[in-house]
Structures are given as structure tokens and as C-alpha cells.
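Note that one protein chain of the assembly has been removed; the remaining protein chains are unaltered in position.
Chain nomenclature is as follows: A and B, assigned in order of appearance, with residue numbering initiated at 1 for each chain independently.
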Amino acid sequence: MITPETSHAPGGHEERALPGSPLLVARQVSVRVKDSGRVLVDRVSLAVAAGSCLGIVGESGSGKTLLCRALLALLPRGLAASGQVLFEGQDVLAMTDRERRSLRGRDTSLVTQQAMTAFDPLLTLGTQMAAFFCDRLGLGKRAAHDLVRTVLERVNLPPRVAQCYPHELSGGMLQRCMTATSLGLGSRLVVADEPTTALDAKSRRDVLLALKGLVTEQGTALILVSHDLGAVQTMADTILVLQGGRCVEYGCARTVLNAPRHEYTRYLVRTRKALSARFARFARHGGE
Amino acid sequence: MPGLVLRRLLALIPLLLAISFLAFCLAAASPSDPAEVALRVNDITPTPELIEETRHELGLDKPFWERYCVWLFRALQGDLGTSFVTHRPVTDEMLRALPPTLALAGFATLIVLGLGIPCAILCFASAGRPLDIVLRGLIFLGSATPSFWAGLLFIWLFAVHLNLLPTGGLSGGTSFILPALTLALPSLATYTRLLRASMLATAQQDFVLYAKAQGRSRLAILGQIVRNSLQSTLATLGMTIPKLLAGAFVVECVFAWPGLGRLCVTAIFNRDLPVIQAYVLFMGLCFVLFNLFMEVVAGLVDPRIGKGGRAR
Partner (left out) sequence: MRRARGIWRALWRNKVGMASLIFLCLVLAAGLFAPLLSAHDPLAVDMKNRLGPCTAEHLLGTDSLGRDILARLLYGARTSMGLALCVMLATVGIGSLLGLAAGTFRGLFDSLVMRVTEVLMSFPSEVLVLALVGMAGPGMENAFWACVLCRWPWYARVARSLTLGFRDMNYVAYARVAGFSRTHILVRHILPCASGEIAVLATLDCASVLLMISALSFLGLGVQPPVPEWGTMLGEAREVMILHPWQMLPPGLAILLVVAAFNFLGDALRDALDPWRTLPQPGERP
């Protein structure tokens, strides 16, 4: 599947692509299966600065999710990561469990793909979010619940959401609850793994707006993973294109989308354009 | 909630009727003539006249349906007939034997929960390591050991050899330990195994990953996993308790425990049909009511079922 010319390492783009000092730098990160040694993510390097957004695009199975989990040192059992993931100069992969845990929540946090299963089904969202705040920010119960109300409001959710169980809310609302949690924790880096995949158009917009808020208001560094080029286009400053576990293109969003250098990126952009053109045509005809 | 319970109770009426019918049929279908049995157990040589007289006395000369209706009507008033052997009302005998059996089953349930949950958590926390393997081996042994054999071994070890505990009978708190442990053993093994598997499955779920990614403490995450696993194994736990009640007869016989099961086994040897009939009816009733109870509990515990949730 991978032709020779697609496998060039992205090497030294990062300095050119990113203004300011990066918050997270990954160097030559690989993920392989422990037993068989099969390589699933191959020597990917990237960097993301505070207040900016890195978009990772690629089709299903290209290793996007695994790359994210490697960046957070949360790989499933049986997989091993190698290379360096530097969060403010400290290598996350070389840390002990305790050190990593102190990093999580306040410094790095995750917004998962499957919103419907991301919260404990037996507890209300308010309880769960407050537990995160108590745990990670050392807040008292009342202060934590107040914070829950505040952050829910900031992602445009009514306060009654705090009293709901996960099964009573829609995917988009839960997705925004996760964003609100990251907001409340004041996470400096948020990794959002396909946050909009399972959503309808309206909720998709709400979720992206909430994430955008994180970046612009809070100065959070955001890594947005998606196979939806449209979502990435509106959000990202920098784009990394993954194919078959390798980075095939990495650079400034405008450059990547307007003048893609790699065949695969060109293909992605073309399909996207064709789709929107067809959609526009459909909309025109439908309107008549 | 009360409305739901009432509806379910009404729905149970046909089932309860069917159970009572089955209990009655069992006695009616018995190959031996109850009248003859009733005479024999009292060491009276049955002559045709005597049998005829007893049949009339027991109402056996009436048609089947009439007998069933009379029996059911009396049973509803708490009259389950008289024992052929002791000539005392069966209801009294059952009520006397009930508390020891309930206590035994309750104690065994406590053992299942008190040992099973920590065991499963230990297994889960050490998954794949030696402790897990040893515990799983013990669990497997426990599920394959016949309870009567385990009971005998316990008696021999703790009562005869070490002389620590009484060999049997109901006399004080210590007499509970061995029977309850024996009774709990198979269920303990089954439940621990199930809970361990359920915890491993729960640990794979997204909310665990999410909690981990936000840096919640190990203990808090373990708590979430345990809660969720207990929740999903609640139905099995609900099935365990009536099984303990029913399986008690073997253990009761081994430990000479004055409970329902031993009463029934004694009645079988004596061909004391009314007692056996009452036992069946009683156990069926317990089982059905318990299932209903567990359904209500499940509704209360799980916000996803019924109207138990606080929100809405």
C-alpha cells in the first residue's frame, strides 16, 4: 500500500510551520505490537504550541488514534511506543506512572471519539465532572459543583445537564461535556480524537465551536484528529496527514490544503472538493 | 415504582397458580396410593376397608379438580394439610424449619459477597500474575467440588481433627460457620469467576480510558469498575440466593441442620406426601417472589432501567 515515494520523513518542517515555542514536541514516535513487532505508527514527528491547533487527518486505520494515545502514553496493552514525546521538555514516554498521572488532567487531557461510552453510565455527569475537578484541582465539593455549572454554561449547555445520566444526553452534548471538563481542568493540551465523527451537522458545529473556544480563549494547544477535512480546515493552523501509519505531509494548514505536495493529500482534498461541489449542486437543485 | 411492582405481582398470579397446580399434580401423580401410604407409615396393615375409609377421610374419593380447588383454597388460608407421620399441621412444621434454612442461606450469601468481591478484585488487580493464577485455580476447584464431599472434609478437618467447631446441628454462632461455608462454596466460585470476567471487560470500556486520561486516581477508577461490574452481575447474584436456598438440602443433611431441606428429605424417606408438596409450593413461591424483588432492586440501582433514576 505504501509506495516508496510516500515514505519520506517530515524531518525539519516543524520549525518553519510553527510560531512560538511548542508545548508538545514528538520526535520519531513509533507504535508497534509487542509480540509480533508489527509497526502500526512509523516515526512520526510533530509539534504543537499553546493557542494553536494541529489537525491530524487520514483515513480509518491510518494510525491516528494510536498516535494520539501514544502522545498521552495511554496505549492499550500489547502495544509499545518508542521515540520521544516531550511535554515542556519532559519525555512523557520515559516517565513513571506517578509522574504521568500528575501531568494528566491539568496539563494534558483527552476528548474521546465515542461520547456515549466515555462517561460512567451509573453516575450523573455533574458527579463525574465534579469528581475530576476535586481530584485534579483539589477543590471542595461545593466549589467543584460551582465550576461544573460555570463550564457547562461556557460550552452552551443548560445547567440541568449536570443532573442527567449519560444515557439521557445526546452524543453532541456529551462531547461538549468532555470539552467542558477539559475547560474546567484548565488543560494546556487537549487531544480530541475524532470528536465529530458520530455527530449530526448541528452538534458537529457546536462541538467544534466549543473546542475553538478552548484554543482562542484559554490558549490551549489542541490536537484535533479527524477524517473530516472540513472540520480540520476550519480549526487547524497546522496539518499532519497520516497514511498507513506514516506521516506523508506536514505543514501550515493553508499550504497543505491549497498546494498539497503529496499524492495522497491531493486525493483527500480532491474528494472533499468533489463532495462539497456535489452537495452545493444538490442544495441548488433542492432549493428550486 | 409501586405501580410497577403491583403490575408485576398481578402478572405473577398465573405463574403462581401453575406452580401450585404442579405441586398438587406431583402428589396426585405419585405411583403409591396416598391412603395406603398414610396407613403404612403409621404401622397399620392396610385392609381394603381401612383404605376406603382413609381415602374418604383424605378426600381422595372426590374428583381431581374438586380436590385441587379445595386444596388450593385451604393453602391460601395457610392450611397445607397434616403430616402423615407427626400428625401436626404441615404449615407449623415448615414455619419451624424455615428460620434455620433462611439463616443458613443468608449467612452463605454474606460469605459469597464478603469473600467473592474481594477475591475478584484481587484477581483483577493482579491479572496475569501468580496471585491471579493461584486464585483462579482455587476458584475452579471450588466450582467442581461436590458440596457434600467438601462438607465431610470440613467436618473431619475442623470438627474431628482440630476439634475447633461443632460437627453439626444448630447450637450457637459457631455452628453456622461450616454449613454456611460448604453451602457457599460452589456459588462463591461461580460468582467470583463471573465478577472477575466482568471487571476485565469493564476495564476495556471508554469511560475507564477517559478517566485515566484525565488523571483520576487508580483507586477511584477501580471503584468505578467495581461498581459497574457489580451492577452487571446483579442478575446472577439474584439467581444465586434462591439457588443457595434450594441447594441447602444436601448441606443440611450433612450437618444435621434442622432446616426445610432436611425436613423434606426426611419426609421423602417416610413417604410423607403433604410435607413434600408443601416444600415444593414453598420453594416455588420463594423463587418467584425473589426474582421480582431482584427486578425491583435492579431498577433502583441502575438509572438506565425503569424510573429509578433521580433525573427525568
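The definition used in the following text is that a contact is a pair of C-beta atoms (placed from the backbone, for glycine too) under 8 Å apart; a residue touches a chain by one contact, two chains touch by 3 or more.
In this text the structure is predicted, and so the values were computed from the model without any measurement.
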| item | value |
| --- | --- |
| Contact with the hidden chain (one of B:Leu80, B:Ala120 or B:Val208) | B:Val208 |
| Candidate in contact with the missing chain, chosen from B:Val85, B:Leu115, B:Leu152 or B:Leu170 | B:Leu152 |
| Contact residue for the chain not shown (choose from B:Leu80, B:Cys119, B:Leu188 or B:Ala267) | B:Ala267 |
| Chain B residues touching the omitted chain (full complex) | 15, 18-19, 22-23, 26-27, 29-32, 124-125, 127-128, 132, 140-141, 143-149, 152-153, 155-156, 160-161, 197-198, 200-201, 203-204, 208, 211-212, 218, 221-222, 225, 242-243, 245-247, 249-250, 253, 261, 264-265, 267-269, 271, 273, 276, 279-280, 283-284, 287-288, 291 |
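What we mean here is this: only the chains that are shown with their structure count from here on.
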| item | value |
| --- | --- |
| Centroid spacing, where centroids are CA-atom means, of chain A and chain B in whole angstrom | 52 |
| Contacting residues of chain A [partner chain B, same complex] | 72, 74, 101-106, 108-110, 112, 114, 117-122, 124, 131-132, 135-136, 163-165, 167-168, 178, 181, 185 |
| Chain A-touching residues of chain B, taken from the complex the two chains share | 205-207, 209-217, 220, 224, 227-228, 231, 302-304, 309-312 |
